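Excluded from the complex is one protein chain; the other protein chains are retained at their positions.
Read from first to last, the chains carry the letters A and B; within each, the first residue is number 1.
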Amino acid sequence: MKLVIAVIHDEDSHRLTERLNKAGFMATKLASTGGFLKTGNTTIFVGTEKEKLDEVLDIIKKECKTNKQMSLLNPPVAGMPDGYLPYPIEVTVGGATVFVLDVDQYLKI
Amino acid sequence: MKLVIAVIHDEDSHRLTERLNKAGFMATKLASTGGFLKTGNTTIFVGTEKEKLDEVLDIIKKECKTNKQMSLLNPPVAGMPDGYLPYPIEVTVGGATVFVLDVDQYLKI
Partner (left out) sequence: MKLVIAVIHDEDSHRLTERLNKAGFMATKLASTGGFLKTGNTTIFVGTEKEKLDEVLDIIKKECKTNKQMSLLNPPVAGMPDGYLPYPIEVTVGGATVFVLDVDQYLKI
């Protein structure tokens, strides 16, 4: 048995846990802040048999994969000179930090 | 040293941590959602010496044991036909998912 602890972006949390559930894995979500990811994040705990660990990791990789997207991070604010134009800049979204731990004993009560 | 991570029902959380405290175990509670248990749940962390692990697990088993109880899940609502009678149905309460992890180092600062 393995315990997967993944720190993921809030915005990936709902989709990821849905995919995990569909594949038969139960994920417990804990609200977390700071740290591995700068923005709001969620820490999820997923228990899995050793044989299915790769399946869990593949789902996390797929749903949390880092990619670049364009964002307007510089909207005009009051006092800006006339003619200021916001322009899109590239930001990185997604990503996850994953720890896999050995489970000494697993109980379902 | 072992670290016990238990995902339990919210409604068992206060009673369980009180019993653990009484028996000399300190439990840290973290609010969690989804996953192992469908309803609101709590994740607790309990550190224990190896020799007392069974005592911790026995307390969790006792306080979080699954049982069936009757509940009125179908109360009458506006617009129901006259003569509608709510009837009790059996629901399962309690339950817990428990991971025991080996602790490499334990420090009290």
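Heads up, the rule we're going with is that a residue touches a chain if its C-beta (ideal position, glycine included) is under 8 Å from a C-beta of that chain, and two chains touch if they have at least 3 such contacts.
Everything numeric here is computed off the predicted structure, so don't read it as measured data.
Taking the complete complex into account, B:Ala31 is the one of B:Ala31, B:Met70 or B:Val91 that touches the chain left out.
One chain of the complex is left out; on subunit A, the residues touching it are 2, 5, 7, 30-36, 41, 43, 57, 60-61, 64-66, 94-102.
Along subunit B, the points of touch with the absent chain fall at residues 1, 3, 17, 26-31, 44-45, 47, 101-109.
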